[in-house]
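Have a look at this one.
With one protein chain held back, the other chains of the complex are shown just where they sit.
In this document, chain identifiers A, B and C correspond to the written order of the chains, with residue numbering beginning at 1 in each.
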Amino acid sequence: MNIDQNKLKWIYKKLFTIRFFEEKIKKIAKEKLVPGYLHTCIGSEAICVGVMSALNEDDWISSTYRNHGHAIAKNCELKEITSEIFGRKTGICKGKGGSMHISDFNKGMLGSFGIVAAGPPVVLGAALQEKINKGSKNSVTFFGDGAIHNGAFHEAAGLAKLWDIPMLFVCENNGYAEATATDWHLNTKNLSDISRAYNMISYRGDGNNVFEVREITQNALNESIKKNTPIFLEFKNYRFSGQYEGDTQLYQPLEEINEAKKTDPIKIAIEKANDYKLSSIEINNFKKQALDEVEEAFKFAETQPWPEPEDSLNDVYVNYPKNLILKV
Amino acid sequence: MNIDQNKLKWIYKKLFTIRFFEEKIKKIAKEKLVPGYLHTCIGSEAICVGVMSALNEDDWISSTYRNHGHAIAKNCELKEITSEIFGRKTGICKGKGGSMHISDFNKGMLGSFGIVAAGPPVVLGAALQEKINKGSKNSVTFFGDGAIHNGAFHEAAGLAKLWDIPMLFVCENNGYAEATATDWHLNTKNLSDISRAYNMISYRGDGNNVFEVREITQNALNESIKKNTPIFLEFKNYRFSGQYEGDTQLYQPLEEINEAKKTDPIKIAIEKANDYKLSSIEINNFKKQALDEVEEAFKFAETQPWPEPEDSLNDVYVNYPKNLILKV
Amino acid sequence: MTILTVKEAINQALVESFTNDKNVILMGEDIAGGKGREQYQGTQDAWGGPFGVTQGLLTKFGPERVRDTTIAEAGFFGAAVGAAMTGLRPIVELMYVDFAGVCFDQLMNQAAKMRYMFGGKQNVPMVVRTVVGAGFRAGSEHSQTLYSLYTHIPGLKVVAPYDAIDAKGLLLSSIIDNDPVIFMEHKRLYMSKCEVPENLKPIPLGKGRIRKKGKDITIVAIQRMNLFAEEAANILVDEGVECEIIDPRTYSPLDEALLYESVKKTGKVIIIDESNPKCSLASEISSLISENCFSDLKAPILKLTAPHTPVPFSPPMEDFYIPSTKKIIKSIKTILKY
Partner (left out) sequence: MTILTVKEAINQALVESFTNDKNVILMGEDIAGGKGREQYQGTQDAWGGPFGVTQGLLTKFGPERVRDTTIAEAGFFGAAVGAAMTGLRPIVELMYVDFAGVCFDQLMNQAAKMRYMFGGKQNVPMVVRTVVGAGFRAGSEHSQTLYSLYTHIPGLKVVAPYDAIDAKGLLLSSIIDNDPVIFMEHKRLYMSKCEVPENLKPIPLGKGRIRKKGKDITIVAIQRMNLFAEEAANILVDEGVECEIIDPRTYSPLDEALLYESVKKTGKVIIIDESNPKCSLASEISSLISENCFSDLKAPILKLTAPHTPVPFSPPMEDFYIPSTKKIIKSIKTILKY
């Protein structure tokens, strides 16, 4: 497939940015420099970037607690993301959300949900709104392999099909739901078979190959709009990160991890650079740019002011008597 | 299939009992002689009786607000059922449940739930208990076509398959969920296709033919135990009753109702009597016995005492300080 | 002025809101009815929900905006959240509040918290219409009120009208409000009537209503309990007792000032709530008054609630479950002795 040069650069740059960002997060997590839970997405870069490369800037997506890659690929400000993870006032959610809830409505992120399978119904609503208002924004919900057992996913999928809502259900099948292996928890041969319950079109792809992810997503978007129907996409990859930083990952056998490394999405992307006539100098340049940006973002975040304690009282409602939020 | 004579009599008698019971309920509902909501099951008799005829007395089942037929076929005391509907002290739930919650644990009824799709998870639990304790009771959950869109159904189905739990998911596809037609609300050609999401074995049958229902159920029970797996059964019939008594049923076209009358389960059963060498005299006898029993039950119920107001304070817990239930 | 039932008043508020703003939509199970049978005459709009409240909307505003759903509350409540954030003003129907548990996450963790935890960039202007209340012989799973479940959650607003004026005026407000609102309709009040001005303006959320002026005791009456409070007050007039009846009408935000003002005057309070007692709205109001009117109180604050039991089906038991006029009078007399 042809890719415009700018998009190509964007893809590589984002892949590296996400990887470096997460590696940095892992490091500072070890050093306990940031508060709270951290869920990194090493191994998911191609899915984040591949899908987002097929979307328009203002399309709607939802993410989960494992959202850094989605946020970065959705062009959220890296500095603001980092500042949020550090709990600072200039964070993308003003420090109220933290790592699990990185989200920027103005960039089309409807939310990053800590509740498994909370996203699909919400994105269904955004897509419904587009349909009713004859809008043109695409709607994509990201979720993990573990989410397909949850009722909220099923209810959203069933309604989307019944109501002829064009949207994409994008499942990242990264081999694990917490400490539970996907090949145990599936009832069907392929994860995407779940969509048969709804007679929903589905495709599967290599989640380690950013270009394949992109192509499948582009085609699915077109088909979904043309046929006025939701489509389910399953991308297979491997969760190199633990469930969260600090997870001992004892349940992930070493041989499995080593095997998966052979198809590391970043490695694959670098191998494919040739096909797209990108020199290793260019690639190294992207890497450097990405690394610089990441370093800069962390430096920024570290020096940002903390929120005031009382800032916590704002943003609960658009409109509510202040004295009923906190008695003084 | 061969049927033992006693069973055969039981089947006919139960079919008539349910039909006459519900007709009587419709009548007294019109005359507003009983309190509350009433959901009758005219048209469901063959499913109730066919499935239950394949079960043992102490097998586990769950039902819904539309439970009269299930309770009668599960050999609950007709007098107690009726007394409950009348709200009397001798009712099967001591007057606490009412028509929507007719249930007798001692007869293997785990519950009649007012919440759509609440039953499947509960029956899954009973079946799990049988598995763990190496018990031999069968477990069957009844639900309607409308319930298959609900998350609780999906979660129970997925777990049952994953855990290799022998049990039956019995869906009565009666053409409507309240005022919504099944052929609109289904995403798949056949309702039972929903089970594909779980790679669950499924069978479909004519819900108006009590003998077919019985045979399919018997086979499914055997297969389910042999293969250590849940099985999904869809029985198609027609909801002659409204959603509840008082429902104008305007959304059910007259031609549809008339068409459905041709395959009324009672009519079909009477036509089949010949195959089983039952004379019309015998059939009429069953009818008369059933009618008598129904009349007797209603007479009984009408004359039963009301519960004391304070009876409402009992049975909340096995053990709880009385003075914390009601302050005096 | 026309005389309207609560049911008619709600339908009017919906029609007006649909007319005023094309972004208002309605989703729920059988809110129209007859879905799938459109080809037959007279099947459409055959229901309007189990109480017929939304009947006619489909005919007036069409199936794009009046959407019958499957029995998938988590699905369509979540969808309402997403639709609200992106430009619509969805109204979703929870057929009975007793079904709260099948979609509580969508309200508690999404509708209520998204604005906050994502930094205040988005609004979630949606309304949940739901039916509450005992006294219908509907049993344990179709008779609860559950006011306190929603009132506890920051990010939600909770509204519960008593009469047709409040039903219409508060629903108009709820729909134009930019926060998620739980709008609770009492099944035993649908047919109660009162005069409603033709051009009723939205009634602001957070303002209670003094339904009767009095100086001897403050009766805080929760939704349907206003009926019995009024009966009790009328009977007590003959004994020379002047009760002040306050209907908070919205439970979050609550018009605390109005309550305190009344208690300052009367020094005596009874709160009547047909909910279960523990951690109830009655508990909340009692605790607020006791904290804020300590020196004004001349007697203990009484809570008259249902007992700590599910709602029983049988009439004598259900009647015992619901606070009654008789019990109200008895309790008031107890306090008046102080």
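To be clear about the criterion, a residue touches a chain if its C-beta (ideal position, glycine included) is under 8 Å from a C-beta of that chain, and two chains touch if they have at least 3 such contacts.
Everything numeric in this text was worked out from a predicted model, so none of it was measured.
Asker: One chain isn't shown here. Among C:Thr43, C:Asn123 or C:Ser140, which residue touches it?
Answerer: Within the whole complex, the residue contacting the unshown chain is C:Ser140.
Asker: Who touches the missing chain here, B:Gly158, B:Gly175 or B:Pro253?
Answerer: B:Gly158
Asker: So that we can see where the missing chain sits, which residues of chain B does it touch?
Answerer: With respect to the unshown chain, the touching residues of chain B are 60, 91-94, 96-97, 101, 103-106, 110-115, 118, 120-130, 132-133, 151-152, 154-156, 158-159, 162-163, 314-321, 324-325.
Asker: Residue by residue, what part of chain C touches the chain that was omitted?
Answerer: Contact residues on chain C toward the absent chain are 74, 98-109, 112-113, 116-117, 139-141, 146-149, 151-155, 252, 254, 275-276, 278-284, 286-288, 290-292, 294, 297, 299-303, 307-310, 312-313.
Asker: May I ask you to list the residues on chain A that touch the chain which is not drawn?
Answerer: On the chain A side, contact with the omitted chain comes from 35-37, 87-89, 91, 93, 95-101, 113-117, 146-147, 149-152, 177-185, 248, 250-253, 306-313, 316, 324-327.
As a convention for this text, only the chains that are shown with their structure count from here on.
Asker: Find the chain most remote from chain B, comparing centres computed as mean CA coordinates.
Answerer: A
Asker: If you average the CA atoms of chain A and of chain B, how far apart do the two points sit, in angstrom?
Answerer: Once rounded, the distance between the two centres reads 45 Å.
Asker: Just curious, how far off is chain C from chain B if you go by their C-alpha centres, in Å?
Answerer: Roughly 34 Å, centre to centre.
Asker: Touching at least two other chains at once: which residues of chain B meet that condition?
Answerer: 149-152, 185 - these are the residues of chain B that touch more than one other chain.
Asker: Going by the contact rule already set, what residues in chain C reach two or more other chains?
Answerer: Residue numbers touching two or more other chains: 70, 72, 74-75.
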